[in-house]
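Data first, discussion second: the structure below is written as structure tokens.
Removed: one protein chain of the complex. Kept in place: all other protein chains.
The block that comes next holds chain A.
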Amino acid sequence: MMSRKLATLPDGTTYRPSDGGLPRSLRPKRVVTVVTIVVLVVALLYFLAPIYWLVITSTKSNGDIVTSNGWWFAANNTVQNYVELMGWTQQMFWRWVANSVFYSATAGVVGTLVSVAAGYGLAKFAFPGRGAVQVVIMAGLLLPIALLTIPLYVVFHAIGLTNTIWAVIIPSCVSPFGVFLGRVYAQSSVPDEIIESARLDGAGEIRIFFGIVLKLLAPAMVTIFLFIFVATWNNFLLPLMMLNSPELKPVTLGLYGMMSYFNPQYGAVLQGALLGVVPLIILFLGLQKQWQSGLAAGAVKG
């Protein structure tokens, strides 16, 4: 763990730089360090084991799943499982994944713009009713979203929007958390001076927003986009209520439908689960910096 590298001063002498952090007297005892690492590794195994098992098992046939060691490969049945998965879903599987991508990306883009605009409006303009609006939005942040789904279904059903893509996309665009984050960011990273000087130059409010403010709020927008994207991808109850055409299903709903088959090919279902999760995991790995700093902002500023 300790770095053994030597550093060189301009005059040519070498020395061993301190390992950063703490002086020797304050370093934790060896026992403490070992116990800490052991606990952390055990926790890591708990969190990663199901994902590892998912990868292994998606390659197995039903017979091997029952008889072979659950934690290691058996005969490779991946191709048959894939064929089975496509057959069951009547070639719909990739369509479902594409639906999920489409719903999440559309809701993410629209929801982010709407949230950032609202956050900017709340942060930088004084207008009557602003305080009340903020209280309502904060209440919305704590409102159980699942409980809202039944009322939403009632309204969407009444106006004939159920079983359309709008039934999933429109509610997913509304993110009180996005507005909250947008407002926090607008307060801290859009200086009043820039807005005012743009106004003096004769720029309209809309031009200022699209030309200047959105650039300043880019980091917040990535975070809000990710947040809405993931929430939409993971949503299960809303599409379950709103959609019944197979062509409209997102992948979560499609996979749930496969669960209820009698005596399913487990490897095929699990392969579907794996393929349905991979896009999200890639997104998370690729945008680590963004969501970590976004969550941090939410935690610290909240």
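Note that in this section a residue touches a chain if its C-beta (ideal position, glycine included) is under 8 Å from a C-beta of that chain, and two chains touch if they have at least 3 such contacts; residues count from 1.
Methods note: contacts and distances are computed from a predicted model.
Q: Could you check which of "2-oxoisovalerate dehydrogenase subunit beta", "2Fe-2S iron-sulfur cluster binding domain protein", "Sugar ABC transporter permease" or "G-D-S-L family lipolytic protein" matches the UniProt name for the chain that's left out?
A: UniProt lists the chain that is not shown as "Sugar ABC transporter permease".
Q: Hey, which of A:Met92, A:Leu148, A:Ile165 or A:Ala203 is the one touching the hidden chain?
A: Of the listed residues, the one touching the omitted chain is A:Leu148.
Q: Residues on chain A that touch the omitted chain in the whole complex?
A: Touch with the absent chain occurs at residues 1, 21-22, 26-28, 32-33, 36-37, 39-40, 43-44, 46-48, 50-51, 53-54, 57, 65-66, 69-71, 113-115, 117-118, 120-131, 133-138, 140-148, 150-155, 158, 170-171, 173-174, 176, 179-180, 183-184, 187, 192, 196, 205, 209, 230, 233-234, 236-237, 240-241, 252, 255-256, 259-260, 266, 269-270, 273, 276-277, 280-281, 283-285, 288, 292, 295-296, 298-302.
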